[in-house]
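Here the complex is missing a single protein chain, while all its other protein chains stay put.
Naming follows writing order (A, B and C), and every chain is counted from residue 1.
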Amino acid sequence: MHDSHATGAGAHAAAHGGGHEAHAPVPTGTFVMVWVALLALTLVTVAASVWFPGKVGIGVAMVVTPIKAALILMWFMHLKYETFVFRAMFLSAVGILALVMGLTFFDYSFL
Amino acid sequence: MRAEGATLGTPAGGHAAAHHEHRDDIGSKTGMWLFLFTELLLFGGLFIVYAVYRHKFGAEFHEAAHELNKVMGVTNTFVLLTSSLTMVLSVGALQRARVAESLRWLGATFGLACCFLVIKYFEWSAKHHHGIWPGGEHLHSLPPGEGMFFNLYFMMTGLHGIHVLVGMGVMGAIAARIRSGHVSASRYAALEFTGLYWHLVDLVWIFLLPLFYLTN
Amino acid sequence: MAESKTGPAWTGSYLQDYGSRRGLLAWLTTTDHKRIGLMYMAAMFAFFTVAVLLGLLIRLELMNPGMQYVTPRVYNSLFTLHGVIMIFLFIVPGIPAVMGNFILPLQLGADDVSFPKLNLASWYVYIAGAILALMSLFVGGGVPDTGWTFYAPYALRSGSNVSLAVFAAFVLGFSSIMTGMNFITTIHRLRAPGMGFFRMPLFCWGLYATSWIQVIATPVVGITLLLVIMERALGIGFFDPARGGDPVLYQHLFWIYSHPVVYVMILPAMGVISEILPTFAGRTVFGYKAIALSSMAIAIVGYMVWGHHMFTVGMSDTARRVFSILTFLVAIPTGIKVFNWMATLYKGSIRIEPPLLWALGFIFLFSIGGLTGLVNGALSTDIHVHDTAFVVGHFHYTMFGGAGVGLFAALHYWWPKVFGRMYNRKVANWAWGIFMVGFNLLYFPMLVLGIMGMPRRYADYLPRFHGPELVSTVGSWVMVSGIILMAWNLVRAIKRGAPAGDNPWGGTTLEWQTTSPPPQLNFAASPSVTTGPYDHTALRAAAAKEAR
Partner (left out) sequence: MTGASSFSGMVDKTFWMILGSSVIMLLGITVTMILFMVKYRRSRHPNPSDIEGSATLETLWTVLPTVLVMVMFYYGWAGFKVMRETPKGAIPVTVQARMWSWSFKYENGKQTTELYVPVGRPVAVNLESADVIHSFFVPAFRVKEDCMPGRKNHAWFQAEREGVYDILCAEYCGDKHSAMLAKVVAVPADTFDVWLERGGGRPTGAKLLQLKGCVACHSSDGSKLVGPSYKGLFGKKERVITNGVEREITVDEEYIRRSLLQPKADVVVGYQPQMPEMGNQLDEEDIQLIIDYIKRQ
């Protein structure tokens, strides 16, 4: 559903003309910054697990790791620059996985 | 009116190809993302297994995680994250029609992937040395929870390793196509998709790090 | 035929060869979605026939108590193969890979799917999986005997050739994923100008929901089956209680896929029914949006109910309650569909033709299947009927009476489009009648048996179950006669049938606007769309003009 489709303006038109990709390239500096952030966040998790083993370390990892994933998804994988459809599809895939995992735990963490 | 096969750079074969070239990059990209979802769910199944056994054998998992080499795990994380950077830089260079630079970054990515596998090799052989290996003697003699940890470790990093290998193969093929001009500034989708795949491999690793190396 | 096939001027039927490749080779290397659809059909019915024979053997053995024709070991292999083939080789690829491949691009007004090569590849992967499945019969420790569910730890211990059969299922999963990816992309990208999502035929909606399930659920079973193989090869112990593993976890992972997959079977069939009813009622569909969106709702809620297969395995009581309530929620969107179908017949102008009869047969049989599903879904009653013949009755009513009959309806509806020829409608009606009688004779007794306490997968049974078992076996022969008659009638029509014309039923969706059989590129001129899919006004005007 490239935005135009919802209005029925025609996928074929998109396939003929608008189907060609032409993003303006993202500046290199942005990518380097994301990379630095990723390395830094990795260090944070490692440090937390070394200095505060146990609950705190795990807690930090549980917060930081999804942030790292989001950085990769948004910038490296371009989701930030894609149409809404791609983000929606991604969220539903991950959402279903989370849901399934959650439901599984109705068995394992309850009586 | 048809899109191209995801990473196949040639116009779709068959009857309609000849009269004029159709391209639907967005369509191909949709296909590529759908493929990534299947990969995600493939690992997702293993994450469920991990979650359940971690819940069941918390203490054993912590105990077993001591065996893993944190330094190697973290180094490998840096290696992979950096390879993700070189990958996007390669795509960016191609978009700007700097073919040689793009190839250089791609080469760097390939090199980092090798590096990752070499480190992994040392890690695994160290375990193997101690008899910790799926089906190995020592592993069977461990308490069930610890055995579970190591089997999961080998399954998940093993599956991930296979993905790294596949990624390297694809990079090689794409490099050849860039050189021959099939993949270029005006049709760079194939390289972009290789990148997407590579970032997914990275993404999975980001989760494997805390699950295995940082659990103690 | 020397014409070149490059310009839009080429209008020969897709059934004719063109270009340099001829005959079988032209088929095996084709990327034409229509030909691939037919190739799927050929392969699928070959396997279906095998599985049907196995089913009949099962019935023969169960006709009387005691062992008559086979040993228990062979009986166990019979139902395993019957189940594996029926599920993985027949009904899952059934409507999507055969009718979906053929019809989806036509209904969208496209000239092929988005990834034609991937489409061909998926056929080859399917064949590879099928060959692996067949190989498991002949090599190694004997025919698999685990049931189609491959439950650990039995599947880990069985000396039979389970690994290969499991690997076959794994490979077939990939074929299914490829088809799903292709359809989603095609639906997003290749709709005719003017066809918004909510002007898409309902069959396409059914396939869209199905494809998402295929893409998102199949990998989970893929990894699960891989773990079973690893476990058998290396003893990694994930599901083996002797090593601290948890057999219940296997069941979770298995049903996380295998429950959603029952909606892969049924959603396209429901799509077929939603096409047939408006056509033969000669009016627009009632509640288009409700039908379209309920497909998505079924797909989503369908993810969350897998635990209802596990009410007796010792899951936590909380989980049992949660899964029971969610199971009941799935029935609601299904009910919405049924009620809207009934309303579509209301004040129509109905022509009773074979496709409509099959569609009505679907509604009747599937309703029985679905309603028995409610007995399974309620906690206290499922405790009694779980793993009994009642469940066997339930799933034959849903899978065969639902998805299978949906496929038969689709065949009768689109056969004239696919081959350009019409079958004998009288014979088709008779075949339908015999089938319906036989079907109920065959499967209704199973519901009774289940309530009486007859467990499933029993090679032998207590004498008190004899009566219904006997009726059921006799029913199987009646039903076979119906199906053979139907198949003969359809196959005969390919060569001998009268030319059908482009739009024999007065359908309004795009596939009826092209010739029968369609040309290579589907449409002489790319169609565009200005109304909803079931708008009969143009057809009626044309008919009125002709009458004058």
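What we mean here is this: a residue touches a chain if its C-beta (ideal position, glycine included) is under 8 Å from a C-beta of that chain, and two chains touch if they have at least 3 such contacts.
The structure presented is a predicted model; accordingly, all values stated were derived computationally and were not measured.
Engineer: Mind giving the shown chains that are in contact with the missing chain?
Structural biologist: Taking every chain of the complex into account, the missing one touches C.
Engineer: In the full complex, which of C:G12, C:P153 or C:P193 touches the chain missing from this view?
Structural biologist: In the complete complex, the chain left out is touched by residue C:P153.
Engineer: Which one, C:A26, C:A121, C:I229 or C:L374, makes contact with the chain that was left out?
Structural biologist: The missing chain is touched by C:L374.
Engineer: Looking at the whole complex, which of C:M63, C:I229, C:V338 or C:A524 touches the chain that is not displayed?
Structural biologist: Going through C:M63, C:I229, C:V338 or C:A524 one by one, C:V338 is the residue touching the chain not shown.
Engineer: Just the residue numbers, please: which parts of chain C touch the chain that's not shown?
Structural biologist: Within chain C, the residues that touch the unshown chain are 72-73, 76, 145-147, 151, 153-154, 157-159, 241-242, 244-248, 281-284, 286-290, 312-314, 317, 320-321, 324-325, 328-329, 331-332, 335-336, 338-340, 342-343, 345-352, 360, 363-364, 367-368, 371-372, 374-375, 377-384, 386-388, 451-453, 455-462, 536-537.
The rule is simple: only the chains that are shown with their structure count from here on.
Engineer: State, to the nearest whole Å, the distance from the C-alpha centre of chain A to the C-alpha centre of chain B.
Structural biologist: Comparing mean C-alpha positions, chain B is 16 Å from chain A.
Engineer: Going by the touch rule set out above, which residues of chain B reach two or more other chains?
Structural biologist: Only 1-3, 24, 26-27, 30, 34, 37, 40-41, 44, 48, 52, 56 qualify.
Engineer: Would you give the residues of chain C that are in contact with at least 2 other chains, written as numbers and ranges?
Structural biologist: 110, 188-190, 216, 220, 252, 256, 526
Engineer: Once bound in the complex, which stretches of chain B touch chain A?
Structural biologist: 1-3, 22-27, 29-30, 33-34, 37, 40-41, 44, 47-48, 51-52, 55-56, 70, 74, 77-78, 81-82, 84-85, 87-89, 92, 95-96, 188-189, 192, 195-196, 199-200, 202-203, 206-207, 209-210, 214-216
Engineer: Write out the stretch or stretches of chain C touching chain A in their complex.
Structural biologist: 110, 188-197, 199, 216, 220, 248, 252, 256, 300, 303-304, 307, 315-319, 322-323, 526, 528-529
Engineer: Along chain B, where are the residues that touch chain C in the complex?
Structural biologist: Residue positions touching the partner: 1-6, 8, 12-16, 18-19, 24, 26-28, 30-31, 34-35, 37-46, 48-49, 52-53, 56-57, 134-135, 140, 143-145, 147-148, 151-152, 154-155.
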